[in-house]
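Only one protein chain is missing; all other protein chains are in place.
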Amino acid sequence: MTALLDVRGLRVSLGRGRARTEILHGADLTVAPGEIVGLIGETGSGKTTLARAVLGLVPPSAGTVAIDGREVSGLRGRELRAFRRGGAVQYVFQDPLRSLDPDRTVADTLVEGLAVRGGRGRAELRAAAEEAARHVSLPPDLLPRYPGELSGGQRQRVAIGRAIAVDPRLLICDEPVSALDASTRITILELLLRLRETRGLGVLLITHDLGSLGGVADRVVVLYHGQVVETGTTEEILLAPRHPYTRLLVTSVPSITDDQPPDPAARRALREQVRALADLPRTSGA
Amino acid sequence: MKAITDALRTRAGAVAAIVLAAVLVLAVTGPFLAPYDALKNSADILQPPSAQHWFGTDYLGRDVLSRVLAGAPASVFTAFEAVAIGLVIGVVPGITSVYLGRAYEWITLRIMDGLIALPFLIFAIAVAALLGNAVHQAMVAVGILLAPSFYRITRAAALSHAGAQYVTAAQLFGASTWRVLRTHVWPKIVPTLVVTTANATASALLIVSSLTFLGIGVVPPEPTWGGIVAGDLGYLAQRPYGPVFPSLFIMATVGALNLLADAIRDAGGDRGRARTLMRGARRVRLT
Partner (left out) sequence: MSASPDFATAVRPSAGDGAGREPLLSVRGLRVSVADGTEVVHGVDLGVPRGSAAGLVGESGSGKTLTCRAVLGLLPAGVQVTGGQIAFDGAELTALPDAERARLRGTGIAAVFQDPASYLNPSITVGEQLAEVLRVKVGLGRRAARERAVELLHAMGLRRPEHVYTQYPFELSGGMLQRVLLAMAISADPELLIADEATTALDVTVQAEVLELLSELRRDRGLTLIVVSHDLAVVAQTCDTVHVFRDGAVVESGPTRRVLRAPRHPYTRQLIDAHERFGIDRVREQRRSPR
């Protein structure tokens, strides 16, 4: 089976001139249709840069990004726009308030992708907006409202609705629930699970919180200092982590069932080990 | 647009709008309303206000009211002309500087910096000397000098929205730069631009008045508000209140423009809150 998303040896450098530094040192990653893959890493690990490179927002310096078997990292200008209008890959931002235009109604926002493609009349777009709202369980009376009038969960629904209105194959979500309250988180995660069921949507779920992936992700990819240090099923990663950083992550996640908090001394030792790893020069000769 | 209608609902905004509407009417109909020929001399020089001459007569015996009315179009429309010129040569590079690459950005920035550094009067006199001392040439000069503030303000507004996440979202749908500008960036710039335009019109009116006061652009005996003040100043001993009448018109127009600008800024300033309150009634708008 061809992977929906196949990232190989992806390297990305950001900045200009002397300030230019390599953020990603050769990352590999796949997402199959209907699969939810958690991409986990701390601030500065390069997880957002990886997403931006997949979306063509930053050019990679090496490596390939294939979507549905088609190499897309080389696309520029008109070709890139045409590919994007196809809508195969969509992105959901962390903060739904900032990712929605405050001056455009929910209806306008939901069908923006279709409007960009063109060829649809007012009535058609209106119907499409209603359908998109239904898919993300937004009450239709919210359509004429503006983002400022919605709750956090409703805004994130609008953002997801906008993304899936163009019928994407792959959805990249950057911390989709970390700005939301606990009860809202559940409904958004349930929504993602449902979309995966009903549409065979592949999802790349980027998060710094390993704890939030438990019931959602099929596989987890751990990114540390610009390198993928471990990949495995969610169960493997959470129950039998191999890499020291993954082990540290897993023991650091607060839990509500652990009667004994993890042993601080063991965690401290692990921390030293991870710190030593971070200070090592890149093994892959960057 | 929302900020503007909101502003007109405030007392200050409404007063300003009424004054400006009156000035506009005057600018169109003034010459026809004038009771006397604005250029015709008479023997009754330096008369105080009376039933025949509401504002009195000047040093050549011309009716001041007629001159103020006849001078309205030259004073007001020339200011508009200057602002229009400034708007075009400021806003277009202001927005495009954000999108058309670093070289273009650098060049436009330096040009605008250069214009800011130019001493205004000397530039206006130089342009008048170069292109001929007529009203349109003078307005081109004023327009060029107004351009940098339009450039800076549009650029700042465009810059702050160019990197917004909803713009990235639109780009990920394959939206062209033009579409992004039209649907996402332009609506954010308009309120600021309206405020700047109102302020700029006020200063343009003052500049036009100063230029005509100095005899640049409109040459006597053609009446303008600035020119009338200049003429009256020579006869302060005989008619100390002389400059008051034309000055009142200048002040009222400039004041109303600034008042309107403030009202719009206040209405647009606290965007989120003011908006949510007023929004209930708005209809669904698609695309």
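Every chain is named by a letter (A and B) in the order it is written, and numbering of its residues begins at 1.
Just so we're on the same page, contacts are C-beta pairs under 8 Å (C-beta built on N, C-alpha and C of every residue); 3 or more make two chains touch, one makes a residue touch a chain.
Since the structure is predicted, the reported quantities are computational estimates derived from the model, not experimental observations.
> Using the contact definition given at the top, list the shown chains touched by the missing chain.
A
> Return the single residue from A:77, A:119 or A:254 that touches the missing chain.
Of the candidates A:77, A:119 or A:254, A:254 is in touch with the missing chain.
> Out of A:66, A:80 or A:186, which residue would touch the omitted chain in the full complex?
Of the listed residues, the one touching the omitted chain is A:186.
> When the complex is taken as a whole, what residues of chain A touch the one chain not shown?
42-43, 181-183, 185-186, 189, 208-216, 234-235, 238-239, 248-259, 261, 264, 267, 271, 274
Throughout what follows, only the chains that are shown with their structure count from here on.
> Averaged over CA atoms, how far is the centre of chain A from the centre of chain B? Could you give it in whole Å?
49
> Considering only the defined contacts, which chain A positions touch chain B in the complex?
Within the complex, chain A touches chain B at residues 55, 57, 80-87, 89-91, 93, 95, 98-105, 107-109, 111-113, 115-117, 122, 125-126, 129, 143-146, 148-149, 162, 166.
> Under the touch definition given earlier, write down the residues of chain B that touch chain A in their complex.
164-166, 168-176, 179, 183-184, 187-188, 271-272, 275-276, 279, 282-287
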